[in-house]
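Quick notes on the structure that follows.
Every protein chain but one is kept in place in this view of the complex.
Right, subunit A next:
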């Protein structure tokens, strides 16, 4: 149990964290915006490797400590312990980030880079981008149909369901929590599936159509990268959407199927492993693609640079820019996307996520 949990939580996070500064855009180092003529600076490379080494040593200690403290404990204590270990891990990550953020910021100021560049604002003056193609709707519509069929089937069997239904199972597949039969308890997973799909679609659509900012150097390559990144992110979300619907949907079907035959067990361990492997596999592929797309940029030898972004990134982490109407923007630290807190839509979005993730609580 604990070996499995460790394998699927700490190890991927550990690997991604070590690789993070090398995968991400060269114009952003630990949340500090680097002017384009200096992206291949040697000191920055040293900072990145220092970070990787610090993570490799310090976080390995955190992981091993958690592992050996928890190993002899009971299963219940272990699952709480893993959460505590994860929290410690995240706090250490934050401290490491702050240390390197401050170092990079001080170095940038000492080098007086911003006074040596010529700021150029570049835009691809186009309304349609042929290279980007159409939004991948085919990744979002089939799961919606599957959900509709699932809900239809549950409605049809609703009268035959017993008055008490199991709602949670332990790792061996035996039920350990029950609920009274109600629309809420029977359709809970269906509601979660619908909420998740709406959210995934909104994020993918927002990312895919977000306005493109082009670098001042190698602008053509930069435009192609931006288009590719949008396509890649929408497809990744679409893929995760499909496999999540299949995973949760199949568990839902099997549990109700068993209940109808007076059997309350639900063996989910093997499908969980398949699901996790698919998720991490797609994430690994995504990271690899992002690395290729980001690593191709080199100093051009001109003083041109995009405008400095530091004033929009609070602490290097939170984006707040009233002039940017994009709700979703590429992250400053790490790979992926975040939201523009200056946009009211972003706050609605956070509320929506909170609401959907808390939804199950209203029914239990």
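Assume contacts are C-beta pairs under 8 Å (C-beta built on N, C-alpha and C of every residue); 3 or more make two chains touch, one makes a residue touch a chain; residues count from 1.
The working rule: contacts and distances are computed from a predicted model.
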Protein name, per the UniProt record, of whichever chain is missing from view ("NADH-quinone oxidoreductase subunit K", "Phosphate transporter", "GntR family transcriptional regulator" or "Octopine/nopaline transport system permease protein"): "GntR family transcriptional regulator"
Per the touch definition above, residue among A:9, A:219 or A:271 touching the missing chain: A:219
Residue in contact with the excluded chain [from A:86, A:122 or A:221]: A:122
Sole contact to the chain not displayed, among A:73, A:94, A:211 or A:295: A:211
Among A:78, A:255 or A:326, the residue in touch with the chain that has been omitted: A:326
Where the missing chain touches subunit A, by residue: 118-127, 211-214, 216, 219, 223, 306-307, 323-326
